[in-house]
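First the structure, which I've put down as structure tokens, then a few questions once you've had a look.
The block that comes next holds chain A.
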Amino acid sequence: MSETWIHILIIVCVLLGMVTIAAGLIYVERRMLAVWQERYGPNRVGPFGIFQVMADMVKIFFKEDWIPGFVDRKVFIVAPTIIMITTLLSFAIVPFAPGIVVANLNVGILFFLAMSSLGAYTIVLAGWASNNKYSLIGGLRGAAQMISYEVFMGLSLMGVVILAGSFNMTDIVMAQKGMWNVVPQFIGFVIFFIAGLAETHRLPFDIPEAESELIAGFHSEYSGMKFGMFFVGEYLGITLVSAMTTVLFFGGWLGPSFLPPIVWFLIKMFAFILVFVLLRASLPRPRYDQLMSWGWKILLPLALLNLLVTGAIVLYNQ
Partner candidate 1 sequence: MAKVFIDDIEYEVPDGKNMLEVCLSLGFDLTYFCWHPALHSIGACRQCGVINYKDENDKRGRITMACMLPASNGTRISIEAKAAHDFRAGNIESLMLNHPHDCPVCDEGGECHLQDMTLMSGHNYRRYRFKKRTHTNQYLGPFLNHEMNRCIQCYRCVRFYKDYAGGKDLDVFAAHDDIYFGRSEDGVLENEFSGNLVEVCPTGVFTDKTLKQHYTRKWDLTSAPSVCHGCSLGCNILASQRYGTIRRILTRYNGDVNGYFLCDRGRFGYEYTNSKKRIIKALKRVSGTYQPIENGNAFEEVKALMGEGKKVIGIGSPRASLESNFLLKELVGENNFYGGISNTEGNLIKQVIDILKKGKVKTPSLAEAKGYDAVFIVGEDVTNTAPMLALSLRQAAKNKPNEEAFAIRIPLWNDVAIREIVQERTGPFFIATVHHTKLDEISSGSFYGHPDNIARLGHAVAQKINNNLPSVPDADRESASLSSSIAEALLAAKKPLIVSGTSLFSKNVIEAAANVAYALKEQGKDVGLIYTVPEANSVGMTLLSENFVDDAIARVEKERADVLLILENDLYQRIGKKDSEAILKRCNQVVAFENLENETTNSCDYLFPAGTFAESTGTIVNNEGRAQRFYQVHIPRNEVRSSWKWLDILRQDLQTAEAKDFDAIVDELIQKNPELQKIKETAPTADFRIGTQKIPRSPHRFSGRTSMIANINVSEPKPPVDNDSPMSFTMEGYHGIQPSPDTAFYWSPAWNSVQAINKYQIEVGGPLHDGNPGKRLFEPDENRQAKYFNDIPSSFHPSNDELLVLPLYHIYGSEELTALSHAVKERIPQAYIALNENEARRKGLNAEGGKVEFYYQDKKWELSLKIDNSLPDGIAGLPKGLNETSGIGYPFRTKINS
Partner candidate 2 sequence: MLSSIRTVWLVFLHMFKKRVTIEYPEKKAYLAPRWRGRIVLTRDPDHNERCVACYLCAAVCPTDCISLQATEDENGRRKPEYFRINFSRCIFCGLCEDACPTYSIQLVPDFEMGEYKRQDLVYEKEDLLIDGQGKYHGYNFYRVAGVAVGVKGKGEGENESAPVDRKKLVP
């Protein structure tokens, strides 16, 4: 088999794999939330309820895909596709195992940051196009939140880059052979994870959609498969942030050799996904101003400090 074919195979596998995992998370999240709330969760459709995903998909596909008359039609349709596209593109630079990576870019991290910045558009445009005050407020909050946290997400990763001396994801993984980045870069890890939560606007940081205040915020007016895209986009975001955390701080596919590298990668990634769900199950949503001041007043200085200290230590060691 030629290298091109292998490449295409990898692309297809990553694409389908990620979308499938994201869809599967619908089940995982509901089930795990239930487990942490002493319930059973979905357990009626198929063994252990695993076909719940199918049922949900069928339902969402058959729902009326209604576009309200007052919306900005074109933008309204385009908005939900942005999050799908940018998040899926981000997976291109994730090295799942040695050789299993779509594009081994030497500016991998920058590509990831660029893509996740573009994700902000989906919220802003959806909120604007909906022509609904709650959606607009949701969109505005989303924009502010994503742009703010974008800043120190990038800064928190710089420590990792300094340690590895490269933007290339595969290089960063290989650089962790001796010790996972989470040890020297613990603060960077914490900041990155919090920023990742905010970036994917997951609970407790689901301020743009906050049901109790904004009745689903930027996607109030969405239904059917367009809503489905927001929904899957969110789970893709979770998967991406979990994958990035694994790669950047927990040694990617590295692990004892009794399991193949890809399995190690998936185990680590799923662990983080579960942490996402656990946080949702346990933490309340902060106020919007609390979120912003936390980001700018605490996390940003902390990220800068982390960068400074890391840089100083690296310089000292040289």
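Worth pointing out:
Basically, contacts are C-beta pairs under 8 Å (C-beta built on N, C-alpha and C of every residue); 3 or more make two chains touch, one makes a residue touch a chain; residues count from 1.
The candidates were selected such that all candidates are chains of the complex that A comes from, given by their letters.
Because the structure is predicted, anything quoted here is derived from the model rather than measured.
Shown alone here is chain A; of the other chains of the complex, listed as 1 or 2, the one that touches it is 2. Across the complex, candidate 2 is touched by residues 35-40, 278-279, 281-283 of chain A.
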